[in-house]
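Apart from one protein chain that is not included, each protein chain of the complex appears where it belongs.
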């Protein structure tokens, strides 16, 4: 469990435009262990989706990873910085080590291919020895893991329900037995009951197969139940990183606190809650200093000048000038 | 209790299915829905997508006629004649889900609000119009007002736009607001702001509010009464706390158990439903819905009756009610334990 | 439905011409042939314009009845050759020219467009995009003239008119004859392809650019599939759909270009025949060619619809 799988160090992603560049992700660093679930929570414009594409090196122009390292530790002990690989070399890692699940399943499945063919395509490419029949059988196994009948493999994506598409996408991610699955809001497009079911299945499968997950969502309340570690992003930076319990019971960063208090509880006492006043920053014209300072109730004088760095405070890592570093 | 402002009884809606070979088939989007709104009180309508909750709101807003049932405004039945509709619109306003789509991007705030004011006060001009426009902005807490009145929608954030949308609805001085998932497209941190604004309007303006949502936790935060819809049918309703603390319909219970709750995993090691990954199936296809109670194919307690007829309404002492055979058959206690 | 409307159009237009078109017509025939029209000719012209003897509905029935029995009447300018004979001579040439050029232009345009759309902003894209914009805007008939002047007259690489070598025996099983068809057809065909492929290129490029940014293409890349496989199986295959429908819809427009090109190259196809008929006021021929073209366009639409259904499973359920 404590074996390191992925070290992200100083990852910076910029969107280039004629007038300059916008940093959608700035100096993002974290370490992911094998079999761990890391939740990344953030609102629109926090850079969470950019992080996903940068981790998988799927960003498209005008987005570009301009700095940082992505060190992947293979199961045989090799360490490699994914950012230095050529596209061809990277292909060896894609899907067999590192798979991805995206938000909108309808858009992720090729509309003119049968579901089974899309499994077969990836299975047989990564294992050329596999016959068509074997690939199909493996696909049946995979969809069965997420509770989909094998007869559905003959369907086209548009013939499946939303929940089924999303589950088959997870099954597809498992096809080559990866060590890491990156998920971008995988349950946002489905209803709460289906969301619960998908997450329950995911946890069971993760327990059985031992892959690690980076799970990105805007819904912090979901992560509190699901993740081991949670990273809170704001304005392209991680502002706090800690265990789910710490983030819930003892959030340090004013934004984390505000975000936690933006979800009315389902049980227990009801009080008037405030949310966070103001609006998320526009990254084209980011605030100086700490991106949160215009909305922060506890801001200090230096907050609009100095960009705080992420450093250990208590049991969490926090990027806020309010706190002294704990040695 | 006072007389209801807006009351809908046995509202049903069927949409024709388009496409070749489907002539005559319909989607039964809503069946026999009842909604009653009182002055100064908020009713939440909770359901998943496709449960028909938006269709109910749109019928109440006269966006399209109902297939069956009646809508009464202040006791008088509402017709779809043109003039009747216009005077209805002065009383009942709909707030849309997507603040990005519900403002015309080519018009400034001043025009949007000004038009809304002038539609029903035709002689309003000049200084007075300006004053009333500013007053609307103040009502929705967009201050300083001068900063917002000459903005185009694209210059505003999501939360600010939704306030403009609410201000536009308030321009006609309505007595009823219908909010169709008014916060679901907004960023998490600014949702509570809008909910607090709606609560303020209820308290200060005495508005009757229908709050439509899929998020039962936000419904609990805002409303006085909750009604739960499933596959076009109202399955349960009643005072907020009763419904949430002791749901009387298996679907309500499933919904509550499925909703994320930050408190849950940290309470006494109870991990909710995460340990059960049964395939609970999905909501039915409303072109060809199951007979009887729509929920029976997914219900762990389904009985023969459930498959045949939709159950009568069972009333409970504190105003809670449910449509479930368990109560008709005196088996309501099974809901107390875990399914 | 459309076909019926076209039929009716065809019937009504000559009957609503101002003045006494029949008389004008007869005068012109006289000028053309230098002889007074024969009584037969007068009768057939009168019949065509509806004369005064029958009322409109009766004429209409008469007209439809003739069509059903494939009686298209006699040509006026080459009296008394039946219209169907003239058409039968011209049709194969046009089919040959339209068929080959459209298919080649479509393939070239689609393939280049797919490549450009795959990597928008590449050097290839940057050079080709403005060039095709210009080429697409050139009037076909004018380019035909320029080509004729440059390659046939100045350089003498190609013959200046006709569809085959008149000195070679007209036999379909004669290799020299077939080669001469190739030689005579090359310049008109090249001109048409040169202009034709640009339209396909542009639609394909733009659809491809959009398709490439679809999530399923992104996911295909994430799956580690090699580039060519993503390009063909995920991007190009889906981007192709609009171009398939376009192919059928464009037939009508393509015909316009071909008609003019045939005139320039004196290529003995339908376009040339239509042009001659128009100049000579040979209305029966004009009518028949028009009907033929309408019919072709309608059939092409039907074919495209069915191909689309084959290629896109999403439309299958609705049909």
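Read from first to last, the chains carry the letters A, B and C; within each, the first residue is number 1.
The criterion applied here is as follows: contacts are C-beta pairs under 8 Å (C-beta built on N, C-alpha and C of every residue); 3 or more make two chains touch, one makes a residue touch a chain.
Keep in mind that, in the parts below, contacts and distances are computed from a predicted model.
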item: Options "Diguanylate cyclase", "Light-independent protochlorophyllide reductase subunit B", "Dihydroxyacetone kinase subunit L" or "ABC transporter permease": UniProt name of the undisplayed chain; value: "ABC transporter permease"
item: Which of B:30, B:45 or B:61 contacts the chain that the document leaves out; value: B:61
item: Contacting the left-out chain in the complete assembly, out of B:9, B:104, B:245 or B:308; value: B:104
item: Options C:83, C:98, C:114 or C:148, residue touching the unrepresented chain; value: C:148
item: Selected from A:83, A:106, A:209 or A:307 as touching the chain missing from the view; value: A:83
item: Contact partner of the left-out chain, one of B:36, B:93 or B:157; value: B:93
item: Residue in contact with the excluded chain [from C:138, C:168, C:181 or C:303]; value: C:138
item: Interface with the unshown chain - residue positions in subunit C; value: 1-2, 5-6, 9, 13-14, 17, 21, 120-122, 125-126, 129, 133-134, 136-139, 141-143, 145-146, 148-149, 153-154, 206, 209-210, 213, 252-253, 255-256, 259-260, 263-264, 274-275, 277-279, 281, 283, 286-287, 289-290, 293-294, 297-298, 301
item: Where the missing chain touches subunit B, by residue; value: 61-63, 85-86, 89-90, 93-94, 96, 98, 101-107, 115-116, 119-120, 165, 168, 171-172
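By our rule, only the chains that are shown with their structure count from here on.
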item: For subunit A paired with subunit C, centre-to-centre distance based on mean C-alpha positions, whole Å; value: 55
item: Touching two or more other chains - residue numbers and ranges from subunit B; value: none
item: Subunit C, residues touching no fewer than two other chains; value: 317
item: List of subunit C residues in touch with subunit A within their complex; value: 121, 213-216, 218-227, 229, 233-234, 237-238, 311-314, 317
item: Subunit B contact footprint on subunit A (complex, rising order); value: 43-44, 147, 161, 163-164, 191-197, 199-201, 203-204, 218-222, 224-225, 244-245, 248-249, 258-260, 262-268, 270, 272-280
item: In the complex, subunit B residues that touch subunit A; value: 48-49, 157-160, 187-193, 196, 214-218, 220-221, 244, 254-266, 271-280, 282-283
